[in-house]
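Missing here: one protein chain of the complex. Every other protein chain is in place.
As written, the chains take the letters A, B and C, and residue 1 is the first residue of each chain.
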Amino acid sequence: MTIAKFEDHCWKDIVTPEILQTYTPYHRETYIGQRPALLAIDLYNLVYEGGPKQPHELVKSHKSSCGIYAYNAIKPTQELFALARSLKIPIFYTTTETRKEVDPDTISATNRERIEVDDKAYRIREEFKPETGDIIIYKERASGFFGTPLVAHLTQRGIDSLIVCGETTSGCVRASSVDAYSLGYHVSIVEECVFDRSPLSHKVNLFDLHHKYSDVMTLEETKENLKRERPRREK
Amino acid sequence: MTIAKFEDHCWKDIVTPEILQTYTPYHRETYIGQRPALLAIDLYNLVYEGGPKQPHELVKSHKSSCGIYAYNAIKPTQELFALARSLKIPIFYTTTETRKEVDPDTISATNRERIEVDDKAYRIREEFKPETGDIIIYKERASGFFGTPLVAHLTQRGIDSLIVCGETTSGCVRASSVDAYSLGYHVSIVEECVFDRSPLSHKVNLFDLHHKYSDVMTLEETKENLKRERPRREK
Amino acid sequence: MTIAKFEDHCWKDIVTPEILQTYTPYHRETYIGQRPALLAIDLYNLVYEGGPKQPHELVKSHKSSCGIYAYNAIKPTQELFALARSLKIPIFYTTTETRKEVDPDTISATNRERIEVDDKAYRIREEFKPETGDIIIYKERASGFFGTPLVAHLTQRGIDSLIVCGETTSGCVRASSVDAYSLGYHVSIVEECVFDRSPLSHKVNLFDLHHKYSDVMTLEETKENLKRERPRREK
Partner (left out) sequence: MTIAKFEDHCWKDIVTPEILQTYTPYHRETYIGQRPALLAIDLYNLVYEGGPKQPHELVKSHKSSCGIYAYNAIKPTQELFALARSLKIPIFYTTTETRKEVDPDTISATNRERIEVDDKAYRIREEFKPETGDIIIYKERASGFFGTPLVAHLTQRGIDSLIVCGETTSGCVRASSVDAYSLGYHVSIVEECVFDRSPLSHKVNLFDLHHKYSDVMTLEETKENLKRERPRREK
């Protein structure tokens, strides 16, 4: 893979040539692991609230919405789910723990102001609805690994790598991907299927993740890669 | 604290008014915890190699150097250390594990190309030299908490918060700060005392950290805050 | 504290003088930490099923019951709860996660045969009913720390130690106490308030825990200790 190809992603309009030069020691081939799982991060109703508008237009009434960025990711994420299901890649969802007796107001994902939400707020959006055999990880922090048994599920299924989609790029996607890397998993992130409230944070976090911890791939690359090296699922 | 003051940091020349509006739900008072420790991340010789030049000018010969950004942080970091020592705030350093038999080539902090280094590369730089009673945490991943007993040290000393300095903002500083937040510590980051190879990643990561996980403070604010609320050190 | 007093516990009828001699390097003063929480492990209905009989008489119909040993611990545990509530010691309960979508059949506490249970099986028994402000930790493994955010709760509340009760001594009590020790908490276990299906495993696990990881105390010692050094609860 050429450096030009390695860097051919959404961040190229804001990262200077000097920075790209500084990051040449991170250049390498990207790939998807042999026995991946799909990790779908926080695709719950709350982030779609208010419709496909700019987040700053929604913030007064819908503090947690990612607006237009959430909606733009729906179609590619549906394609990614269809591909994963057709290849029998195990699917793990994360969402927010809401049971009052675990005190989710004290232990929360970020410093964002707490809001009262209804029962449906943290349910997975209809387009990505969990099916029998899928697993939902309820979490209270940004990372899908912190305070959850996710690692036990992955180990018991012989999973060696993750394909990541969901939100937000600078929040739960980044925290989960860094933890996955630390734990020894190869992480691929599908560019069109992750999103954020801030386009700047989206781009820079993908840049950071791609160089340091994971392989950012376009949906097209992901498809080609998965078709080329069909993951073995003996277990 | 006004929003203007809350946002008066290095990122203000690149974050748009729309993004700032989107992030208003993160606005809050910043502070330092009651029983803090200083966490000095990866202040080892390697990141100063080649002298105070731009990182892209150094990358061929010194792949890990932060160049001018590392040097700019020396004086404020010395001030921060002096303050911490005068207040008897416990000091924890992180650095990279190098013992061959633990296989540091397989388990490394990021995807950056491995390089051969000499014995001194990962020693703490002279200006910040550990003293008796300071503790060094050897780590193999980006976060000072991953694969280390750091949390046990903090718990046994009754520490409830961290003051963070070191490098890189988008690497080990971010990973350590997010983990600290997840574990329940209040995290303050001293703006002039953290640095990165990329000024863009530096600014955006500080922006992300400040809003989501920690309180970015100038050195001046840190000093005032620490003098105002002298941490209790009964234990 | 004399060695005779240090060893004056339920294990003294089965531990030989030679073993006691081998364990003299573990002799020390026992105590309760300054800012403790009560950790009530798995006091759910299922372990009381079938009434106060010997576990081997119940095993066919009630595989998870601790029978008579569970019932014997009710009264002292009520006393312990009353004391904790009167001293405003925070109370954390653990119980078993049952939501089907997290796949609790795959990830379970031990290798014990899975059984179908009704909704009330994993609810806390009436005598120890959670009150407002108490926190319930849902777990899937033996340790209350594994795959849960318990450590974040403890850190955010400035808790430095645990007082442990519940079941089983050789299962979740031991796993939780060892993890607590590793994480840096001082752990006290109230002898009359922990129980097991096997009296042999109960005694030997208390012996192991007392010497290696925690301070086993009688209820009487616990009371005296807590009255003597009333924990500070400033936070």
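In this text, a residue touches a chain if its C-beta (ideal position, glycine included) is under 8 Å from a C-beta of that chain, and two chains touch if they have at least 3 such contacts.
Since the structure is predicted, the reported quantities are computational estimates derived from the model, not experimental observations.
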Hidden-chain contact residue, picked from the options C:N72, C:T98 or C:S182: C:S182
Residue touching the undisplayed chain, where the options are C:T2, C:T16, C:S86 or C:T132: C:T16
Residue among A:F6, A:Y185 or A:Y213 that touches the chain left out of view: A:Y185
Residue touching the undisplayed chain, where the options are C:P90, C:P104 or C:G171: C:G171
Residues belonging to chain A that touch the chain removed from view: 151-156, 158, 160, 182-185, 235
Residues of chain B in contact with the chain not shown: 99, 101-103, 106-107, 130, 134-138, 140-141, 146-150, 152-153, 156
Chain C residues that touch the omitted chain in the full complex: 14-16, 18-19, 21-26, 28, 54-56, 59, 63, 107, 109-113, 141-143, 146-147, 170-171, 174-175, 178-179, 181-182, 184, 197-201, 204-205, 207-208, 211-213
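We take it that only the chains that are shown with their structure count from here on.
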Neighbouring chains common to chain B and chain C, by label: A
Inter-copy rotation, chain A to chain B, in degrees (Cα atoms; steps of 5): 180
Which two chains share the largest set of C-beta contact pairs: A-B
Gap in Å, rounded to a whole number, between the CA centres of chain C and chain B: 38
Chain centre separation in whole Å, for chain B relative to chain A (CA means): 25
CA centroid of chain A to CA centroid of chain C, Å: 38
Multi-partner residues of chain A (at least 2 other chains): 107, 141, 146-147
